[in-house]
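Just one protein chain is left out here, and the rest sit where they should.
Note that the chains take the letters A and B in the order they are written out, and that residue 1 is the start of every chain.
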Amino acid sequence: MGEKVLMKGNEAVAEAAIRAGCRLYFAYPITPQSELIEYMSRMMPKAKGTFIQAESEIAAINMVYGAAGCGKRAMTSSSSPGISLKQEGISYLAGANLPAVIVNVQRGGPGLGDIQPAQGDYFQAVKGGGHGDYKMIVIAPSTVQEFADSASDAFDLADKYRHPIMILSDGLLGQMMEPVEFQPMKTTEEIEELNKQHFDWCIHPNQPEPNHHHHEINSLEIDPIILEQHVIKLGQKYDVITEKEQKWEEYSLNNDNEILCVAFGTASRLVKSAVDQLNTEGFNIGLIRPIRVWPYPYDAIKKAITDNVKKVAVFELNLGQMIEDVRLAVNGKVPVKFMGKVGGILFTPEEIKAQLEEWLQEEK
Amino acid sequence: MKTEIICSGFGGQGALTVGKFITKAAMREGKNVSWLPSYGPEMRGGTANVSVVVSEKPVASPLVSFPNILVALNQPSIDKFGPLITEGGLMIANTDLCPNKLNRDNVDEIYAPMNQIANEIGSDRVLNMIAIGIVIGKTGLIKYETIEKDLTAFLEKKNPKLLELNLLAIKRGIEIGKE
Partner (left out) sequence: MKVIAQRPKSLTDLAFTYCPGCTHGISHRLIAEAMDELDMRDQTMGVAPVGCSVFAYKFFNCDMAEAAHGRAPAVATGMKRARPDMHVFTYQGDGDLAAIGTSEIIHAANRGENISVFFINNAIYGMTGGQMAPTTLPNMKTSTSPYGRDVADIGYPIQVCELISSLRAPYYVERVSLLSPQDIIKAKKAVLKAMKFNKEGRGFTLVEFVSTCPTNWGMTPLDAMKWAKENMYPFFKLGNFRDKSLEGGE
């Protein structure tokens, strides 16, 4: 790793993607994501890669479909309204077993909403926003460093499972600056090696006769018997991912926690500040932060609910979406409380602290 | 130790840049830092502000609700954030655009005619550097040398004249801060 640089999340994830071997990027401008596309427009030509400002988000995701079908690391990015337009394409990527990376810098919705940070796209990301039976690995960074690191993580996972991966960030992570250290730039030879792992399925892998095969990129199986087998296989892939790819952070977690908080992404940072405060005042509060929100760390949450935990408290920048997964994990063992903020407004650590104090008080 | 700062002013006054230089210098000096700007329609002509956190420990919330230090380049900034400064905190204000004082007895208030000083130095573009200087002179949160090095690397070739003015402005600010 190199020197620390101060960078916006939007730019850091773009730089990290280029370093991870992404040479094909397609997107359409939208606030608060535009620094990402602008960075790519400056840097992709220097990396001898392709940047296209597509005519729409729909076009951009389908350009990704084409590039990914050729076995190359391809990426697109947008913010909530644009991500809605990409849902059809994401469903096709999943159906065709294609590796790709999609970055969502979330803003307030629904509809045109506003441009401030929000987490209202949780359901869309983890429960399948497009049609059909599919799941997407969803990485939810909470710092600019993690946002950057998630790029190579996402490409590696995409390649490993031949599957679309979403990085679910928000306007705060996109706009804020923090110190970042980058992985070294992958060399042309390394990128070639990465591409090779897809030669057995991708279109036009550049293999001369007699090794050349007819490859198809497709999500259509008109015969139900064949489609059934195809979807069952997808399901098996999701089972493997569910078993192997859960990732979460345990913060101030111990056997004596009185309240267990659960929050992801930006919200988790605000919660951490409140938890720190309360713990210095003699309380004992723990936090689980899912780093990937699909596959969801149900067991980690289950395990953290010791006999001393009186309540689980969920904090989200929406009306309550991830709480449904938390409830599945808690399974009625203790009450699950919720604090949310909507409209692109953040809760302050002070507000979170006051809310936790109220919940602690109820116990006394 | 954790220091939470809000820098605020009209778009174009350079409040965000004040925050950026402090953040960058603190990072170079080995601190954990974050820089969170306001963004959106208010940036067009309205008031822009940035939350900066400088901390020994990793930064949890980058959002500053109650600043230890407020750098206010215009009156709306004092009106909005002045009452939120923590007890024993510091406010640095630009009297040229702030007719009304904050007048809190538990906050250290430094007033300087930054537009005027900047023009004396030779360019109103260096207004925000005076503010940075005052922060350095008063609090020692970051070192002058760190910023000097950064600025030099950035401007030495591109605009040596502006570099000189910037450094002058910071030094002038440091004097005011120490007074």
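One rule holds in what follows: contacts are C-beta pairs under 8 Å (C-beta built on N, C-alpha and C of every residue); 3 or more make two chains touch, one makes a residue touch a chain.
Computed from a predicted model, the values in this text were never measured in an experiment.
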Problem set entry | Candidate in contact with the missing chain, chosen from A:Gly66, A:Pro81 or A:Gly320 | A:Pro81
Exercise. Of the residues in chain A, which ones touch the absent chain?
Worked result: 28-31, 34, 37-38, 41-42, 45, 52-53, 55-57, 81, 111-112
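One rule holds in what follows: only the chains that are shown with their structure count from here on.
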Seminar exercise, completed: So, in whole Å, the Cα centroid of chain A is separated from that of chain B by 35
Seminar exercise, completed: Listed in rising order, the residues of chain B that touch chain A in the complex are 20, 23-24, 27, 32-37, 39-40, 59-63, 65-66
For this session: Using the touch rule from the top, collect the residues of chain A that touch chain B in their complex.
Result: 4, 6, 31-32, 114-116, 171-172, 175-179, 269-270, 272-273, 276, 346, 348-350
